[in-house]
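Mind having a look at this structure? Questions to follow.
Here the complex is missing a single protein chain, while all its other protein chains stay put.
Naming follows writing order (A and B), and every chain is counted from residue 1.
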Amino acid sequence: MKKIGVLRFLGTNCDRDVWQAVEDVGLKPEWLWYEDQFQVADYSAYVVPGGFSYGDYLRCGALAAKAPVMKSLGEAAAKGYPVLGICNGFQILCETKLLPGALVRNEKRKFVDRWVSLNPQTQTKWNAKARAVIKLPVAHGEGRYYAETEELKALWDQEQVWMTYVENPNGALEDIAGVCNKQKNVCGLMPHPERAMADWMGGADGRVIMESLLG
Amino acid sequence: MDNLADKLKKYRLSKDEYARIESVLGRAPQGVEWALFSALWSEHCSYKSSRVHLKKFAFNSPRVLQAMGENAGVIDIGHGEKVAFKMESHNHPSFIEPYQGAATGVGGILRDIFTMGARPIALANFLCFGRPEAPRMPQLVEGVVAGISGYGNCVGVPTITGQTEFHDSYNNNILVNALAVGLFCEGDPVVTSVAKGNGNYVVYVGAKTGRDGVHGASMASESFASDSESKRPTVQIGDPFFEKLLIESCLDVMKQDLVVAIQDMGAAGLTSSSFEMAAKGGVGFKIHLDRVPLRDTSVGPEEILLSESQERMLLICEPAKFEAVKKVFHHWGLDASVLGEVYDGPEVELYWKGDLICKMDPKILTDNAPVYNRPYQKWAPKKQTAELKAKDLNLIDVLSSVEGTSRRWIYQQYDQRVGAKTARDCDDSVSVQRLPSGRGFGLVLGCRPHVMRVDAQVGGYDSGFYPALELAAKGFRPLAMTDCLNFGNPEKEEIMSEFVAAVEALAETAKILDSPVISGNVSFYNETLNQNITSTPSTGLVGLRESVENIPRSHFTHKGDAIYLWRLPQVELVGDQLGRTPQFKGAIDAQKAARFVDAVRVAVQNPSINSSRVNGKFGLGYTLARMCTETLGAAVDAVAGGFWTERLYEVVLAGPESVMEPLQKAASTCGSELVKIGTVTEGTLQLGPQKHSLNELNKAYNTGWSQNFAQLA
Partner (left out) sequence: MKIGVKILPKNEVLDTQGRAVEGTLRAHKREVSQCRVGKYVQLEIGENDESKALAKAKEITEFVLYNPLIETYELEVVKQ
């Protein structure tokens, strides 16, 4: 069984939750520490967890984007390995330009924690099975997706809008909750699938994302 | 040179205390000794006005592993799991600078938890604000909530429950009490602050020291004067990112068994941590203050001793393990520096650039602090009436009032799910986390200020029984509690009388519920310009349940369910909210109330019970309205006692008719009664002759916040 690489930066705080979710679907996680580069062939997929790397100081994801581990991740992304960035992980992928656009402060300038419904807009390596509406929790202060008009149009044309909100919690342009790269192996999502892995959590729809790692 | 009166004022010591210092030292205090006595003999550190009464909380329970005296209490919950928890106040700093005050309150309580070796898994907060129209109040609300959310979310610990009160007695003195819970899994060590081992290193880790919060501990022990503006330079800045690194590195060195003892540099900073650690271990320290890492090189020895710069720890380790300790901290981007060493003692010796500037037996400071038995009166209920007279309330007014409206604006700003353990969040009356063993861990806050204003003794009982009943209504057995005793000026007899009445009632409740008070703090001098706050002994109760499945909901779930009222009315009361005159009659029989709590807990294990809620503030009318959803309402005919008085204690349950018989049987075993009062319906809530559409109710409940705080919406 190949391992799933879980990236860890100073300040990352959803790392252990992602670890647990990967184990829950029967796979083996392994930490990838921010200071170290890695052999991309050693892992079958990568997750960049959420949660305040470097305290969100300067710009969300900006300081993490410069870490050595991101060099290797860029290589993995180019080779077509599945890469998922969740919340702050999504912000980091945007800062490294592995994904288009940026995530800026919520329209109401307040952190927002609540459950949202999402419409998958396209099939990627991270939702081979999910076609219908899924319910996941969001928890972020800077999750408003932003891209310039031209770029937004291109995203829709190239089927790079991955998920949209049914009810927009943060003022994201065109209700965008997640995007992917052109090759659809690199995906970013503001909501947290790892917090929706069982009914007792309030919902188990996060499994459809994590289970796509099973191939 | 200052004269004595000026010095006493600067160091906030009384003439009697000065005389005591002279007698324990056998001479006048010199140099930094002034600062040491000022900090460690402050109310905040020494509990000098409350100590004689706090002893009343003490009792033995086999599940208690650590109680008062350590950074936090720890209980054994079986299956190899233990929990540490504690609540602490940060009232005065939050009034001065709401964002940083609240944020550093959260940071401080988290450090108390993880210094024990527990990984923090939950935060909760108990907030009391003044009226929305009071000066600065919207900004205070906004700043405090932003501070809690900014710190808790970033450090990665979910805020899973809270309580927020509004009353004009808090207009000039808000309350910000933060609670944290930590979990030990199988094999995680419980680490204490008892220093040991001749030759061991005294190590400083974490952030560098600045002038932040110098004299903070003694400031927290003083009433606010109107010139509190001038006390402003003492504001401390919290850094949740740094704290996160400190959590990971500290837990790492403890797990690897690299440290002997550890303590947070909290109130009174290095002074309290070093002298307390040495005193507990009965050892001496040699500490070189010039080795303390500084943010600003102009900071002198006295400021180093008193600085309350955040995110710093003092630890003791064997010299052979220091390199390993340092490696762990470096991994997490932090420094560790040796300040000195442990020796047989008994004195703590402080050096500055090679010169011995202070040499003192720490027990002089920690064990000889003055103890005051402040005057108080034996409690006599004042507002007891023969028959309650209260006008009915208008449900829509209640739901849209600042007391009754939804707190979603607040808790939507908290990350309630990081850690992936949350089963029930701030939306519910009891928050629940799923432990690695699969069991449910319940957390609920207590103390209802409107009950305290009616009667401090009833309020003291209620601070234990109400949250215990909330836990029981969800099937949780209460296990232990923490408290944060927020009171006014203890030098005033009426305040001290309320304190003693509430503490004694709470201590009795804890004993009868077998839920010992294992940690907490006392915050006196919540007094501004001679106005004292409502005496507010806030509590946090934890409970356990075998699983997280089939926990009754706090709202209605099935149309057609019968609605039951399970009652043991001992006290009837009308609170002073919405301009009503406070009144009550009756008395709490603690034994009976405890049997009721236990009977409820056992009975709700029946998986057919769909909904449960404890009847609370305002009375049954408000409680039933809170159980309605967007689609499900209720039809309830007249109820004995009406909809708008509170009865301690009552529980509302909903489920199929089949649950009535077993529930009635359970009720009869504890001298209580159970009656069917109505049915779950669709679209409306009918209370006797009054009928309200759910749209109207939900609108009032959901827009009340923005009506009261237009600027914040």
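Just so we're on the same page, a residue touches a chain if its C-beta (ideal position, glycine included) is under 8 Å from a C-beta of that chain, and two chains touch if they have at least 3 such contacts.
Because the structure is a prediction, the values reported are computed rather than measured.
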{"item": "Residue among A:2, A:66 or A:131 touching the omitted chain", "value": "A:66"}
{"item": "Touching residue (missing chain; options B:81, B:112, B:165 or B:239)", "value": "B:239"}
{"item": "Residues in subunit B touching the chain absent from view", "value": "96-97, 100, 207, 210-212, 232, 235, 237-239, 241-242, 295-296, 309-310, 333"}
{"item": "Touching residues (missing chain, whole complex) on subunit A", "value": "35, 54-55, 57-58, 63, 66"}
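One rule holds for everything that comes next: only the chains that are shown with their structure count from here on.
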{"item": "For subunit A paired with subunit B, centre-to-centre distance based on mean C-alpha positions, whole Å", "value": "35"}
{"item": "Touching residues (chain side subunit A, partner subunit B) in the complex", "value": "10-11, 13-14, 16-17, 20-21, 51-52, 54-57, 110-114, 137, 139, 141, 192, 194-195, 197, 200-202"}
{"item": "Residue numbers on subunit B that touch subunit A, as the complex places them", "value": "149-150, 153-156, 239-242, 244-245, 332-333, 411-420, 422-423, 434, 548-549"}
